[in-house]
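Here the complex is missing one protein chain, while the rest keep their positions.
Residue numbering begins at 1 within each chain, and the chains themselves are lettered A, B and C in the order written.
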Amino acid sequence: MRAMKRIKTAIVGASGYSGMELLRLLLGHPGVELVAVTSRQEAGKALAEVFPRFCKAPGSELAFMAPDPDEIAATGAQVAFLALPHGVAAEIARALLERGLRVIDLSADFRLNDAAVYQEFYCHAHPAPDLLTEAVYGLPEIRAEEITAARLVASPGCYPTSVLLPLLPLLREKLIDTTSIVANSMSGVSGAGRKADVSLLFCECNESARAYGVPKHRHLSEIEQELSLAAGETVVISFIPHLIPVNAGIATTTTARLREGVSPDAIGAALEKAYAGEPFVRLLGKGGCADTKNVTRTNFIDIGWHHDPRTGRVILTSAEDNLGKGAGGQAVQSFNLMFGFSATDGLQNF
Amino acid sequence: MRAMKRIKTAIVGASGYSGMELLRLLLGHPGVELVAVTSRQEAGKALAEVFPRFCKAPGSELAFMAPDPDEIAATGAQVAFLALPHGVAAEIARALLERGLRVIDLSADFRLNDAAVYQEFYCHAHPAPDLLTEAVYGLPEIRAEEITAARLVASPGCYPTSVLLPLLPLLREKLIDTTSIVANSMSGVSGAGRKADVSLLFCECNESARAYGVPKHRHLSEIEQELSLAAGETVVISFIPHLIPVNAGIATTTTARLREGVSPDAIGAALEKAYAGEPFVRLLGKGGCADTKNVTRTNFIDIGWHHDPRTGRVILTSAEDNLGKGAGGQAVQSFNLMFGFSATDGLQNF
Amino acid sequence: MRAMKRIKTAIVGASGYSGMELLRLLLGHPGVELVAVTSRQEAGKALAEVFPRFCKAPGSELAFMAPDPDEIAATGAQVAFLALPHGVAAEIARALLERGLRVIDLSADFRLNDAAVYQEFYCHAHPAPDLLTEAVYGLPEIRAEEITAARLVASPGCYPTSVLLPLLPLLREKLIDTTSIVANSMSGVSGAGRKADVSLLFCECNESARAYGVPKHRHLSEIEQELSLAAGETVVISFIPHLIPVNAGIATTTTARLREGVSPDAIGAALEKAYAGEPFVRLLGKGGCADTKNVTRTNFIDIGWHHDPRTGRVILTSAEDNLGKGAGGQAVQSFNLMFGFSATDGLQNF
Partner (left out) sequence: MRAMKRIKTAIVGASGYSGMELLRLLLGHPGVELVAVTSRQEAGKALAEVFPRFCKAPGSELAFMAPDPDEIAATGAQVAFLALPHGVAAEIARALLERGLRVIDLSADFRLNDAAVYQEFYCHAHPAPDLLTEAVYGLPEIRAEEITAARLVASPGCYPTSVLLPLLPLLREKLIDTTSIVANSMSGVSGAGRKADVSLLFCECNESARAYGVPKHRHLSEIEQELSLAAGETVVISFIPHLIPVNAGIATTTTARLREGVSPDAIGAALEKAYAGEPFVRLLGKGGCADTKNVTRTNFIDIGWHHDPRTGRVILTSAEDNLGKGAGGQAVQSFNLMFGFSATDGLQNF
């Protein structure tokens, strides 16, 4: 085991569920020195007071501070993770970039290349359109090189990650009919955030399963952007998210028709070619069905596939932790690339 | 409130979850006198000993008996509900029919018209192919008249009910492209039965979501049979069941492409036309999303729909209790038809 | 089945979980005509809009109205159930009593005989001390006669019911040492109410078990009042409530030392003597352990007991639905007494 440099790191907006997962990961990361955690509403409180879970974790003596860019910069932070609502992240991202920090943003603010699409899906003008070209959509399995050099990483959403990783290789190799894609996702309740809302109460979610956000969930915009880039043509899909009573985890089932003449075996081959060397993608092979219980609290995404000769469709199942590979873990993956750490540093938890 | 005749009724195979729900419903049905409940393994035990929940329910002093057709007939039973595994139900159904009882079978044994399809999906020869033509596929919203007169009702499965009811009107009116149908269902764990199996343990299902039975779940055979009958052509679909950590409830999301020239409004109109007068179908209208928590322990199925102009697809969401409308409740609905009761007798629980 | 008179009935404060359970029960009660349901925040909305679960239930076409005593009285209501927060119920109770209605209050406002104890435990002056002598603490198994004649019933809390019913017979017969009583309760999350509060979010309660309200939970005041009345001496106990991740249900385990010379068999005898004829108390006998899953959505309370010769203690376990026997069901039990219905009318659901 080598002695490791420690990067001075800030988490901005650390009192929600994504922030909590970032805390869990970064407190345990051997290459991280946590120098600032911010929360407007918890400012002044010790980290362990807000999250008793982290009491006695080395580093947990830190106190929450208000999200002031100058004060964050004054801690010497070299990088900031932003776990803020969309629309709020952009402004502080700009301020931190101006102060010389690199930024890994977990919100949706920098995920789209096109401010008009942002306006269409988020229903307000983009708060910082000039930064969109610079931002890198941070799927490490797809854009490792750009992430390594990035000043501003837009870390993908939880649904998009679970939909994109199984599909991208198939689109790149033109194996499936791009008009035939239907993705159904089931998400744990933490994906809806840590906000006082009657619809998120225990008794409203327990013993319940329901679709929502149909037919045009906000995440659809980044999903289609990335699918289209991979396919080399405009891809429009059906995406139906559902809420189920688990704390964490997303299971996604995607169906699409094979293009004429394509052998089903090409599916497995494309997935292997794309991900065989990837430390956080586990291919379950033909006939495998991904289960969220195998990935919760990890940075893994599990992917299995089936072919149905009766319908000519391929069925892709994927599972990830919405807070892990779908949020905090993936952001740490980018961090490792950006600061020269091994891919699995700080992410070896099971 | 009228004085009600009481039909002497047997439940054969009453120790599983469907049997338990039948018990719950029939113990409270004003037109039922429960005269026999059978269970090979619980024979001799009082009903309330096996199901403490029913202790002090009027009628719960009954004891389980072995499933002997002569002894069942000797109780004077006029009708028997069978809640047995497929392959086992057929034989006892025949014996009871021969002894003059009418039979409502909750297994898959009589749901298919074609013994060859049974063999294909259930992997063994059909145990009573001669009875297949007589048996009525018991969807009361579709075949009330035939059920009313039936000696042998094959009560539909839980998945099929949730997939069929939203789709049948659209197929009958030729509104959707029959090759474009994809149905994703999420089921509570009771759907897998009450059997000692490690994969059904609390810790294996809690905090888990997973697809299974892909790509050719057994229920697909009856789904496609009924869809084809409604469409007047062979319909082949993709159906992907999932297990989620709730006791009961099925939520199904079905997508299909509108046929060219069909107005989206035709969807709502077709559903209204089919179900406006039905006591157990609740139409949530355009934009409604069905939630299992509104239907558990009832005989309702909730159906909502959306149209996505971007993809040309309609999105149907449906929710039912897999043990209610998906099993016991639906069987009681047939019973009410067969014995001249009101549709909602014994099913007015919320 | 007899033709049943129908009592015009109001529910005041029907948008919380207790109100929802009252709705469920009263919509199905053959002797109830629901004429008014109130909710300040839902006023104007149809009942089925707020609770989609009740859509198509006969009577569910009613709309919520504001809780105005004159308007409630104008509906002809003969009785009102109040499911309001403590401190709020007293005022409207008085107004309704003045307008000639009988009142069944599910809040804590009229449960204590002594306004000073109210002040001690609820930390504000009692809002209607003059009504305290008139109000009847509505445990039907203990005070059926007084309830029958009452104008104002204070329906007991969920914790008190689960603690009192097992203990009262033992205290009346002086079987246990009154200084040795320790009661531990585990409650479903619905007991905490339907309010937007971060601590009640799904992800804060799921996979969590925790004590709270220690050492002086508000319900302790009514528990000790009733225990003392039964014992004929002041009884002070330890009571520790816990929150566990179930929607509904309370399981209570109570330990107490047998008095010197008392035979353990006297415990079973006292319980039998008190409850053998009671329709909603199910005695599990010596060695029985109550399980909430057998009582949810019913008005039953299950009670089992053990004797431990090593410690000289008796161990009582009880289980009820906190919204059923612990709230709505018990209130309906009082209603049945007050208006001359059979004990089980409207409460025969399992």
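Here, a contact is a pair of C-beta atoms (placed from the backbone, for glycine too) under 8 Å apart; a residue touches a chain by one contact, two chains touch by 3 or more.
None of these values were measured; they are calculated from a predicted model.
In the complete complex, the hidden chain is touched by one of C:T253, C:N299, C:N336 or C:N349, namely C:T253.
In the complete complex, the residue from B:C123, B:A149 or B:A196 that touches the missing chain is B:A196. What subunit B contributes to its contact with the hidden chain is residues 17, 188-190, 194-198, 200-207, 245-247.
The omitted chain makes contact with subunit A at the following residues, 1-4, 24, 27-28, 30, 52-58, 207, 279-280, 282, 284, 291, 293-295, 297-298, 300, 302, 348-350.
On the side of subunit C, touch with the chain left out of the figure occurs at residues 182, 184, 186, 204, 206-212, 214-216, 236-238, 240, 242, 244-249, 251, 253, 255, 289-293, 296, 306-308, 310-311, 313, 315, 317, 319.
Convention: only the chains that are shown with their structure count from here on.
Of all chain pairs in this entry, the one linked by the most C-beta contacts is A-B. For this pair, subunit B with subunit C, the centres built from the Cα atoms lie 36 Å apart. With centres defined as mean CA coordinates, subunit B is found 39 Å away from subunit A. Per-chain CA centroids place subunit A at a distance of 46 Å from subunit C.
Among the residues of subunit C, those in touch with two or more other chains are 207.
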